[in-house]
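All protein chains but one are shown at their positions in the complex.
Our next item is chain A:
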């Protein structure tokens, strides 16, 4: 007590007060993030940990048995041809979706970035599917893509005998990809449009004055300046593509054969149709790791192709 009162008066008190203030700030900060933290623990971290735990068990819901099986489910995955088919289908779906979605969204954004009449209507037209219910959107497309549906009806008017879109391997996957592209291309288009409008006019004018053609100016000036948005859109599209489910469930139920049985649909079959909850949990852990790795790789390689990161 005596030591405290006799000590140097100035600096220690200020340090203590600064420490107290900092602690108050920290507590206040935690108070603000607490609801989010609890929500994340309850609805994200908790289920994630639980799924990893379940994946180490043989869980038969009907027989009410829950037996520790170690890495059996993961070993089974390695030799399961159905899972390999699902990986292949997801790869095809993701590649097709990213390629079509990003390129179409960018092309539409470039068109809408021109000062032409009717662009607002055009923008609303392509953005409107984003706010439509996914299942309703998919059901309508399901009717259109039937053998005797609207698309083949239109083609027959032109004298073309359309394929049975959802019942033939290549066209079934193509149909699912196109339905998903039209559903979400509007959102990516708006993101690209915002990025394009952020490109300084002077930079493009300078390129033009230096003799660059419009195409050269686009590739060498505009694309590097919006590369951050291209990265964001690519990550979002890849992650979203690996989680596709409703479109498959409504349009093809994984068929014909297993050509459109993507990972999430395979996971759903294992868990909710075959009651293999432990095995399905292992599939979902692997899916989580794949998404995490892809996102990490895309993020790490940003320095190579995102202009701002150079």
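To be clear about the criterion, a residue touches a chain if its C-beta (ideal position, glycine included) is under 8 Å from a C-beta of that chain, and two chains touch if they have at least 3 such contacts; residues count from 1.
As a convention for this text, contacts and distances are computed from a predicted model.
You can't see one chain of this complex, but its UniProt record names it "Sugar ABC transporter substrate-binding protein", from the set "Sugar ABC transporter substrate-binding protein", "Molybdopterin synthase sulfur carrier subunit", "A alpha-helical domain with a conserved ER moti" or "Heme exporter protein C".
Across the entire complex, the residue among A:91, A:224, A:240 or A:256 in touch with the chain not shown is A:256.
Take chain A: the residues that touch the chain left off the picture are 23, 26-27, 30, 34, 37-38, 41-42, 46, 59-64, 146-149, 164-168, 253-258, 261, 269, 272-275, 277.
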